[in-house]
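Okay, so here's the structure we're looking at.
A single protein chain has been removed from this complex, and every other one stays in its place.
Order of writing sets the chain letters: A, B and C. Residues in each chain are counted from 1.
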Amino acid sequence: MANERHDELGLSDEQVLDMYRYMLLARKIDERMWLLNRAGKIPFVISCQGQEAIQVGAAFALDRDKDWLCPYYRDLGMVLVFGQSSKDQMLSAFAKAEDPNSGGRQMPGHYGDRRFRIVSGSSPVTTQLLHAVGVALAAKMEKKDHVALTTFGEGSSNQGDFHEGLNFAGVHNLPVIFMCENNKYAISVPVEKQLAGGSVAARAQGYGMPGVQVDGNDPLNVFEAVKAAADQARRGEGPTLIEASSYRLVPHSSDDDDRTYRRAEEVEEARKKDPLVQFKAYLMDAGVMDEEKESALNKEIAQEVDEATEYAEKAPYPDPEQTHTHVYAE
Amino acid sequence: MANERHDELGLSDEQVLDMYRYMLLARKIDERMWLLNRAGKIPFVISCQGQEAIQVGAAFALDRDKDWLCPYYRDLGMVLVFGQSSKDQMLSAFAKAEDPNSGGRQMPGHYGDRRFRIVSGSSPVTTQLLHAVGVALAAKMEKKDHVALTTFGEGSSNQGDFHEGLNFAGVHNLPVIFMCENNKYAISVPVEKQLAGGSVAARAQGYGMPGVQVDGNDPLNVFEAVKAAADQARRGEGPTLIEASSYRLVPHSSDDDDRTYRRAEEVEEARKKDPLVQFKAYLMDAGVMDEEKESALNKEIAQEVDEATEYAEKAPYPDPEQTHTHVYAE
Amino acid sequence: MPVISYIEAVTQALREEMQRDERVFVLGEDVGVRGGVFRATAGLIEEFGPERVLDTPLTESAIAGVSIGASVYGMRPVAEMQFADFIMPAVNQIVSEAAKMRYRSNNSWHCPLVIRAPYGGGVHGALYHSQSVEKIFTGVPGLKIVTPSTPHDVKGLLISAIRDEDPVLFFEHKRCYRLIKGEVPEEEYTVPIGKAEVKREGTDVTVISYGLTLHFALKAAEELEKEGISVHVLDLRTLIPLDKEAVLEAVAKTGKVLIIHEDNLTGGFGGEVSAIISEQAFFELDAPVRRLAGPDVPAMPYSPPLEKEFMLNPEKVTNAIRELAEF
Partner (left out) sequence: MPVISYIEAVTQALREEMQRDERVFVLGEDVGVRGGVFRATAGLIEEFGPERVLDTPLTESAIAGVSIGASVYGMRPVAEMQFADFIMPAVNQIVSEAAKMRYRSNNSWHCPLVIRAPYGGGVHGALYHSQSVEKIFTGVPGLKIVTPSTPHDVKGLLISAIRDEDPVLFFEHKRCYRLIKGEVPEEEYTVPIGKAEVKREGTDVTVISYGLTLHFALKAAEELEKEGISVHVLDLRTLIPLDKEAVLEAVAKTGKVLIIHEDNLTGGFGGEVSAIISEQAFFELDAPVRRLAGPDVPAMPYSPPLEKEFMLNPEKVTNAIRELAEF
C-alpha cells in the first residue's frame, strides 16, 4: 500500500481525503447554484466545474496561514480551501448583506476576503496578476517569506497585463506563482484561435522563469508543481509560470449557451476525465476511500449546502443606503 | 573578389554602396541636428546614432514600392531609404509648415508619410506594433502580398501591446515583421533591469513564430534576417520577431544627460563597433569603396545637409490658425 | 414600417453595410461563431465568413490597435468591446492613437473605425457589466461619440458611423437591447451624426437626455401630462459633436432644464451641457439648470436593492421634473 503517489508527495491519507472533500464541496456548491439560477432564485452563476483539481491541488500546496491569493472568478475550490465557507458562497450568490466578498456588491465568483488574504478581484480579466506581483514585491521588501499565487484563464493570458506582470516579476525575482487554468475555451473562442503557439507555459522561457505544464485533472500533479514553485519562491529564487490543462464542463456562465460553439460529444469526451471521477478512482484504488465513506461525505456535503442555501436565502439584503458607502475611507 | 558576403546575399556593389550612403546620410543629419540644438536653433533631437545599420539594412530588405512601415522615433535611416529627404528631416526639426510628417505638429522623429506608406507614429511607445498588425491583416484580407515592418526599443518590448500584437499576428498568421532595436538602454534603465530573461528574440517561441537574433551593427546581417522574414511573410507563412543588438552612442535625447547613468568608457567601447566604421571597413576590404569615393560621398552629403538646413531654417512656420484644423475630416 | 428591437437594429446595420462595402468587417471577442454574447453579430459569420467576422483573442488593446492599423490602410473595421467596462485596456489606443491620428499627421492619415460597446445597467451586471463610460471619452477631441436610444436611431447612426471618416465610439445601452422596439424604414436611410432630435414637444420643462434614461423621460412626460405639466424632451443622440443649436432651442422652449443621464453625476456629460447652457442661454433661464444622474459611487452594485438605488427610473425622473416645474 505504501508508495502511493500522494505518499511520495508527503501527503497523508487524511490530507488527500480532505482534498477530495473540498473538490466535491466545490462541485456541489456549484451545481446547487445552477439549480438556483434555473429556478430563478439567483441571477448569475459562473462555474468551477472541471477545474476543481487545479484549485484544490494548488491551495493545498500553499501555506494557508500566510500565503496570498489573487484568484479569478472560477476559483471556488481554492477559496474554500483557504477558509471560505459554503455559507459565504451562498450569501454571495444571493447577493446578501453578509456576503464576505463584497456585501452583495459584486457578482458571485468575485472573491475577496481579508480574513484569508484573498485580495478582492474584479471582472476585467488579468488585472489581478499585477496585484499578485505587488504583494510579492511587498513580501520581498519586508523580507517576509510569503508567496502570492494568482490564477487566470488561457484566454486572459493574452492580455497585456500578463506580459507586464511576468516581466516585472522576472526582473525583480519575486515570490509569485502565475497559474493558468487552461480550460480550452474563452467563452466561445477555442484555444487555437486565442493563443499563438498553443502553450501558455512555453511563454515562461521568455521571462527567464520555469514554465511548467501539468495535468489539471489531477490534483496531485498540480500540488507537486505548485509546491515546487512555492518552495522556489520562498527560497528567493523567483517566480514560476504553471499551466494546468483542464476542460470547462459547463457553459461559460449562466448567460451562455455552449451548444452554439462546441459539440455535445466533445463535452462528453471531456467528462470522462472529470477530475472528481478520476480522483475518486485514485482514492479508491489507494484504499484511502471506499463507497461508504464517499456516500457519507456526499451526505454531509449535501446537508452543508442545504443549510448554507437556506441561510443565505433568508438572510437580509443590504440596505439601499449601502449603495452610497465606502467610496472613500470614512 | 567574388563571394563577398553581399554577393552571396544578392546585393550588388552599387547597392551596398547605396546602403552606406544612407547610413552616412542618417548619421550626418543626426549630428547636424545636435549642433542645431546646442546652438539653440531647434528645441529637441532624438537620435539614430548607432542604429543606422539596423534601419538601413532592414529597409533594403523590403519592397520600397509596396511594403509598409510603422517605425519608431529613432528610425531616421529607415525613412530615408523609403523616400524621405534630408529636407524633410530638417523641416521637421525646425517644426515648419512643410514638414511632411506632421506640418510641424509633432516632435522630430515622429515619422509619418503617406507617399511612402509610413504610418504616422506617436510618442507613447509600442502602440505602433498593433497598427502594423492591422496593416498586415488588411493585406491578408485583400489578398495583397505586402509586408508590414514595425520597430521598437527593447524597453518598449515589455509593454502589453507587444504581447497582444505578437499573439494576434501569430494566431492570424499575418505578414508582419516585428523588429526590436536593442540599444541596451531605455533612457537610463539598462536591459538587465528592464527585460526578464535578457532576450527579446527568445520571446518569439511563445508566439509560435521564429525569433531571430542579429548583429545590429552589421547591415548585411540585418538585411539577411529581414529578407528571410519578408519572404516568409509574403509566402503566407506568418510573422517573425527579430532582435538586432546595437548600442545607443549618444544620450537618449537632447534633454538627457547620459553621464548620470553610464560610464564614458562603456560608450567609448561601443564606439569601436560603430556600424558606420565597421561597414566602411567592410566596403574598403571588399574593394567596393576607396578613400576617394568616401570623401566625395562625405562632401556630397555635407552639401545636401547644408542645403536642407538652410531651406528649413528659412521656411515658414505654420499659421497659428493651423492649431484648429484637422481634428475631424473637413 | 417593420418594428424591430434595438439590438436587431444593430445587426441590420452591420449586415447591410457589410453587403454594401467589402471593406467593412467586424472583429471582437465571441463575435463570430457565437454571434456575440448579446447576439448583435448573429448570422454574420454565416453570411460573410470568418475573414470578415473575426473572433479575436481576448485583448481589447489589440482589438482597437489592429482596427486602427486596418483603417489607416483603408479598411472599415467595426470593433466590438464585449462590455463597455472592458474598453479600459484599450484607452491608450483610442485616446493616444485613434483620436490623434488625423491631427498629428496634419491630415495625411486618418482612421475611420467604429468601436461598438454595450454600456449601462439595470441588468444585474454589477460593477463591471453596468458602467456608463462615455465621460472618459467626451473630452477627447478627435473622437465622435454616439449614444442612440431607439432602433431607428441605432440603425441610422450606426450606418453613418461606419461611413464616417473619423473614429466613432458607438455606445449601445444594453438594457435597451430587447426592451426597446420601434419602427424602422425598410429602405436604406441614415441618421446624421451630430444632430439631436426632439422626441416630444412641450412647454413647461425641457428634459435633455440620451440612451435608456431618454425613455424614462418619455414615460415621465406622459405621466405628467395628466397633471397638466407639459414636458419637452430632447434626445442628444450624439454627444460629440454636440448639437448645441438643438440644445439652445430646447432650452428656449421652456426656460427650465433638466439634464438626465445614468452615468455618475460628477464629471458626467451633463456638466458640459449645463455649462454650455449657462454660457449661451443664461437669460433664457427661469430656473437653475438641474441634473439628475447616477450617484457618485464607483459603479452599480449587484444586489437588487442596491442596483435599484443606483438606477434612475420613470418615477425618479417624474419627481425631478415635477419639482422643476413647480420651481
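The rule we apply is simple: a residue touches a chain if its C-beta (ideal position, glycine included) is under 8 Å from a C-beta of that chain, and two chains touch if they have at least 3 such contacts.
Everything numeric in this text was worked out from a predicted model, so none of it was measured.
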item: Absent-chain contact - pick from B:6, B:74, B:87 or B:105; value: B:105
item: Omitted-chain contact residue, chosen from A:102, A:158, A:182 or A:199; value: A:102
item: Contact residue for the chain not shown (choose from C:221, C:234 or C:297); value: C:297
item: Absent-chain contact - pick from B:188, B:205 or B:278; value: B:188
item: Contacting the left-out chain in the complete assembly, out of C:10, C:40, C:53 or C:140; value: C:140
item: Contact residue for the chain not shown (choose from C:52, C:104, C:152 or C:215); value: C:104
item: Absent-chain interface as seen on subunit A, which is shown; value: 68, 70, 99-103, 105-106, 110, 112-114, 119-120, 122, 124, 127, 129-141, 148, 160-161, 164-165, 167-168, 171-172, 325-329
item: Touch list for subunit C against the chain that is not drawn; value: 61, 85, 88-89, 91-92, 95-96, 99-100, 103-104, 127-128, 135-136, 138-142, 240, 242, 263-264, 266-272, 274-280, 282, 285, 287-291, 296-299
item: Absent chain, residues of subunit B that touch it; value: 43-44, 95-97, 102-107, 110, 122-125, 155-156, 158-161, 186-189, 193-195, 255-256, 260-261, 317-324, 327
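As a convention for this text, only the chains that are shown with their structure count from here on.
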item: Farthest-lying chain, centroid of Cα atoms versus that of subunit C; value: B
item: Rounded Å distance, subunit A centre to subunit B centre (Cα mean); value: 46
item: Rounded Å distance between subunit B and subunit C, as computed from the means of their C-alpha atoms; value: 41
item: Whole-Å gap separating subunit A and subunit C, where each centre is the average of the chain's CA atoms; value: 37
item: Touching two or more other chains - residue numbers and ranges from subunit C; value: 57, 59, 61, 89
item: Set of subunit B residues in contact with two or more other chains; value: 160-161, 164, 167-168, 171
